[in-house]
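Missing here: one protein chain of the complex. Every other protein chain is in place.
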Amino acid sequence: MSIIARNVTKRFGAFTALDDVTIEVATGSLTALLGPSGSGKSTLLRVIAGLDTPDTGTVEIGGSDATRLPPQRRDVGFVFQHYAPFKHMTVARNVAFGLSIRKRPKAEIRGRVQELLELVHLEKFADRYPAQLSGGQRQRMALARALAVEPRVLLLDEPFGALDAQVRKELRIWLRRLHDDLHVTTVIVTHDQEEAMEVADEVVVMSDGTVAQVGAPQDIYDNPVNDWVMTFLGPVTNLKGALIRPHDLVLSADSTAESIPATVVGVTRLGFETRIALTYEGQELWAQVTSEVADQLGLAPGSTVYVRHRGPVMQVTS
Amino acid sequence: MAETPTAARWSIRVVVLGYLLVLLVLPLALVVRRTFAHGISPVFDALTTSAAAHAFQITATVAGVAVVANTIFGVGVALLLVRHRFPGRRLLDAVIDLPVAVSPVVVGLALTLIYGSREPIGGWLTRNGLQIIFSLPGMVLATIFVGMPLVVRAVAPVLEEIGDEQEQAAYTLGASAWQTFRRITLPSIRGALAYGVVLALARSLGEYGAVAVVSGRIVGQTQTITLFVEERFDNFDQSAAYSAAFALAVVAVLSLVIARRIRPAGGTA
Partner (left out) sequence: MVRRRQWGAPLGLGLALIYLSLIVLIPLGAVVWKSQSGGFSEFWNSLTSAQSWAALKLTIYSSLIVAAINLVMGTLIAWVLVRDRFPGAGIVDVLIDLPFALPTIVAGLVLLALYGPNSPVHVNIAYAKIGVVAALLFVTLPFVVRTVQPVLAELDTEMEEAAASLGASQWATARRIILPNLLPAMLAGTALAFARAVSEFGSTVLISGNLPFKTEVAAVNIFNQIETDNTLGAAALSTALLVIALVVMLLLEVVRRWVARHG
């Protein structure tokens, strides 16, 4: 089921959350809406779900116009950042909820719930209450609950935002695998660019209620459309007035063509990578190299090292 | 955002507002109208008779003493419950709420059975010059009884929330218990305390049943304003009854508004 949101505008009082936004989500893809707080990504997701109504614009799901439909009739699965568990129901009853609303026969519900709980590895917790689960378990329950009714699309609003870093990374991988198995059109909202890059087929970068750039993760990382996108998507540093990726800087002990002599200010070793703070003609910049390379160069604060850019220098207009 | 469908929303709104209109608003509006049916001066006259003046005076005295007593008790017990652990703490906590569950006439009966002139304790006290029942002290006791939990319940949650770190800091800086209480604890619960006092005051001014039993309702001597209302009404002096009732209603509304203003955030409603 594809999703098309066209010319969507949404204001909350004086604040414009979405300004004439148009996006297309291909069937079966996993698309990330990526952006900082206030970029409008959550609002867009909620508009697609029908939880908020846009001031202008349309929403199409699977080719048919869903703009006037309430959330009950859009057949979308929605997973909230704080899981929105039904606190007064057990895990099993939570997952069964959508099916019981649709008045499916009890045996069918039981079977489906069991299937889903096994899918998310919560079989042993069927009779527990959400309060007794950890954050990661609650999130898996929320996912199972949304998937139970076999929605046409799955929408996740910062699903891992409230979890610890380690749990977040694990669930990220698990979600990607789940998507590869189930092939449900999925849209995930996140402010974490690492998450978007790792998990999504396509990334929609949003800022201040508009779409800044759309593309596959590697594409937009390598070819950002402006300075802001480049800065948001990954580490940046400044070389002779141009924005550069620190890991695109090559350091050598001897001068080479196009290299500049920079002075080492500090060396920070972080496991696999080493970060080197430099100054050149009064300007500060930094480079990311593997610790192996750093060790070979034997850098110390005060020494000179020759720096050049790995590829063609970006000339971007902000 | 889950929006209730308009039809449902309007029907609930109508039912609720209708209920409140019939039960709350109309009766009040009518009392105001009846009170001032003949203008302001009859009201003024009714409230400045000697009996009325005495009633105001007695009410003020009884309520004043009761509120002061319950405030001291309230702050003390709140401190005990929140800052200390002792066997029976939970029992004390439960007992504090007891007065709320007791019918006012039962309060009056209870006090009469102990402090009445014909009882052992009461009799001894009367013979030695302190008459409690059918006199002001008894009325004070009754008013203390009914208002007992109010200051405690207003102050305790705030004490809990603030925590005792500031007090501990004061101790490490050399302050004595009393100094700490006066300069650290008391200022920090000022809002909650004021709130509790307003509630206690409103309650004390408005008490009827317990005081009716305990006071003997002697006009001019042990008659509070609430008793005055009833007595005047019984004697077909509707003007005085409504006037006094109106005065009490004004006090009630004022105390509500003030209490709402000073209610500490997250405190008891």
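Each chain carries a letter (A and B) given by its place in the written order, and its residues are counted from 1.
The rule we apply is simple: a contact is a pair of C-beta atoms (placed from the backbone, for glycine too) under 8 Å apart; a residue touches a chain by one contact, two chains touch by 3 or more.
Keep in mind that this is a model prediction, so the values were computed, not measured.
The missing chain, though absent from the view, touches A, B when the full complex is examined. Listed residues B:V43, B:I58 or B:L79: the one in touch with the omitted chain is B:L79.
In the complete complex, the residue from B:A53, B:V68, B:L130 or B:A177 that touches the missing chain is B:A177.
Only one residue from B:Q168, B:Q221 or B:N235 touches the chain missing from this view: B:Q168. Check B:I144, B:L159 or B:A192 against the missing chain and you find that the one touching it is B:I144. Although one chain is not displayed, chain B still touches it through residues 1-2, 4-5, 8-9, 12-13, 15-17, 19-20, 23-28, 30-31, 34, 73, 76-77, 79-80, 84, 86, 92, 94-95, 97-99, 101-115, 141, 144-145, 148, 168, 171-172, 176-177, 202, 205-209, 212-213, 226, 229-230, 233, 241-242, 245, 248-249, 252-253, 255-257, 260, 269.
Those residues of chain A that touch the chain absent from the view are 49-51, 70-78, 80, 82, 84-88, 97-98, 101-102, 129, 131, 142, 145-146, 149.
Definition applied: only the chains that are shown with their structure count from here on.
Separating the CA-averaged centres of chain A and chain B is a span of 58 Å.
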